[in-house]
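Every protein chain of the complex appears in place save one, which is left out.
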Amino acid sequence: MRYLPHSPQDRETMLAAIGVNSIDDLFAEIPQSVRIKDGFGLPNHATELEVDRYFRKQSDKNLAASGAAFFIGGGAYRHHVPATVDHLIQRSEFLTAYTPYQPEISQGTLQTLFEFQTQVAQLYDMEIANASMYDGSTGTGEAVLMAHRATKRKKAIVSGGVHPQYIEVIENLSDFGSKQVVKLPATPQALGKAEIEKIIAQLDTETSCVVVQTPNFFGELSDFTALADAVHAVKALLIVVVTEIVSLGAVKAPGTMGADIVVGEGQSIGVGLNFGGPYVGLFATTKKLLRQMPGRVCGQTVDADGKRGFVLTMSTREQHIRREKATSNICTNAGLCTLAFTIHMALLGEVGLRKMAMSSHNGAVALAERLAKINNIDVLTTSFFNEFTIRLNGHNANDIVNALAAQNILAGLPVSRLLPHGDNDNLLIIAVTETNTDEDFDLLETALKGAMA
Amino acid sequence: MSKHYTEDHEYAFIDGDIATIGVSNHAQDQLGDVVFVELPEVGKICEKGDEIAVVESVKAASEVYTAVAGEVVEVNSVLEDAPQTVNEGAETVGWFIKIKITNPSDVEGLMDEAAYTAFIAE
Partner (left out) sequence: MNEKTTNKMNNVGRPSAPNQAESASEQIESASKHPTFTGNKALQINEPLLYEVGSIGQTGVDIATPRDIKTNRLGGLDRTTEIGLYGLSEPETMRHYVRLSQKNFAIDMAMYPLGSCTMKHNPRINEKIARLPGLADVHPLQPQQTVTGAIEVIETLAEWLMKLTGMAAVAMSPKAGAHGELCGMMAIEAALRARYEQGSETKKRTKVLIPESAHGTNPATAVFVGYQVVTIKTRDDGTVDPKDIKAALNDEIAAIMLTNPNTCGLFERDIMEIADAVHDAGAFFYCDGANFNAIMGRAKPGDLGVDAMHINLHKTFSTPHGGGGPGAGPVVLSEALAKFAPVPFVKRQGDRVTLVEHTENTASFGRMTAFHGQMGMNTRALAYILSHGQDGIKQAAEDAVLNANYIKAKLKDVMTPAFEEQSAGFKRPAMHEALFTDDFLKDTGITTLDFAKAMIDEGFHPMTMYFPLVVHGAMLIEPTESESKASLDLFIATMRDLALSAKNKQTNRFLGAPFHAPMKRLDETLAARKPILKWQKPQPQAEAAE
């Protein structure tokens, strides 16, 4: 077997050095009754070529985004990742290193984490950021628990504009921790004036936090400066979720609007679609809440010669030291995805990110205007970044998406896929990025016209 | 002033109706370099045995419990910016809080200085 260096002679020599007769002697502690004798009825080892062939066959069964006119968003976005990113993250020194617990020989990972934390804090306009969570959804769940700890309260109010699966994660964590979740209805108008008023009406001294998303699940943008003031008036915390990080190249940052915790998905930068994972959870907050923050943090210090260097710090919050009193049970995080994010963001810089954002936004505006002209299609979103919701009057969005998929057009996300209940069957969310060509727009427009006829 | 110690290495130094609470010199030695102290707000009312502060070193974080009930009347704000003060003088400049005692008999059953010295020598 190509991964195992020992020859049979090596094994014999080593067993003799240990002083046992056979390998079975080393497994003597396993009770006789449960020792496996005949294998599992599974295949034996395979050559690299055979393995490659199997995965190519599986890959070929799927419709890749690059092989379609692609308009799906809903918390995961297709952006172009420069080749440099993938080359660098595959360098042995980054790819095959462990968590940087020995800082003298881990400065590569540590310095990039420090750069990552700086980038995240800048994008969100927040004071501090951690070294990542698993993804945006688990980060959001942990943000709610952090707010409960910081305020010593147990009630979260969640906007209907938060990604439905993120809400499910919050509900699941809250359910097991006996915490209360107040959920507002999911509509494209979530976080509009009416919803903000409803949220403010529900605020009380039991409320630990309010969770909102921008752009919301349906694509709508909102200003929540006034909401932040109302939340702070009852000494609760405002948690803002951002599932499309590229939006912050064009839209005012949550920190600027008064958020206490900003959490989101970083997948758009450097990571790719990956059928849902691995992704990278971004997590930022204020200095005041630093010690309530979950996850690893990298900090600057000096070595014995006075040279600047970086270490993992504040680890007394974490499970390996604090055990049952830890701020979270998280250990391994998104390591290599944070590196991909950092490198891609360094390549973009301020200029590149802003251009990428405007390219996505302008494309979305252009497409929305074209689709609005089709009979029986209404564009429901008024202010948006790169994603908007349309209503297909008299048609089921899911059926149309399936029909268009057969023509290699991945037309968007039917709202009913994530929200099967409610009056959502004719709603379709469409996302546009810098990867979409005019030809993609033509294909979608023509196909939708045909399907709606 | 009378000195009293708990088995968890907190002290309560009583002067009139004011108790000064902190961690013992032995405790700071065990913790190593103190990097952070979380203190309560002035005005907080606490029962005997309540968690009143958290002290963190690089390798450990420990809750600090008050040996006496009462109202927090002063906190040592020096510790916020200079937590190393705890290492420099745990039982002097590195005190945590002052409490106005509600029940003077709370100190009964605590160790005096000699008993505590014997306790940590065990």
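Letters A and B mark the chains in the order given here, with residues in each chain numbered from 1 onward.
In this section, contacts are C-beta pairs under 8 Å (C-beta built on N, C-alpha and C of every residue); 3 or more make two chains touch, one makes a residue touch a chain.
Values in this document were obtained by computation on a predicted structure and should not be read as measured data.
Enquirer: Looking at the whole complex, which of A:S106, A:T389 or A:N426 touches the chain that is not displayed?
Expert: A:S106
Enquirer: Kindly state which of the options A:M345, A:I390, A:I430 or A:L448 is in contact with the chain not pictured.
Expert: In the complete complex, the chain left out is touched by residue A:M345.
Enquirer: Would you mind spotting which of A:I196, A:L237, A:L413 or A:L427 touches the chain that isn't drawn?
Expert: Going through A:I196, A:L237, A:L413 or A:L427 one by one, A:L413 is the residue touching the chain not shown.
Enquirer: Pick out the residues on subunit B that sit against the missing chain.
Expert: Considering the whole complex, subunit B reaches the absent chain at 33, 35-36, 56, 58, 83-84.
Basically, only the chains that are shown with their structure count from here on.
Enquirer: Compute the distance, rounded to whole Å, between the mean C-alpha positions of subunit A and subunit B.
Expert: About 44 Å separates the centre of subunit A from that of subunit B.
Enquirer: How about subunit B: which of its residues touch subunit A in the complex?
Expert: Of all residues in subunit B, those touching subunit A are 35-36, 38, 56-61.
Enquirer: In their shared complex, at which residues does subunit A touch subunit B?
Expert: Within the complex, subunit A contacts subunit B at residues 291, 315-317, 321-322, 325.
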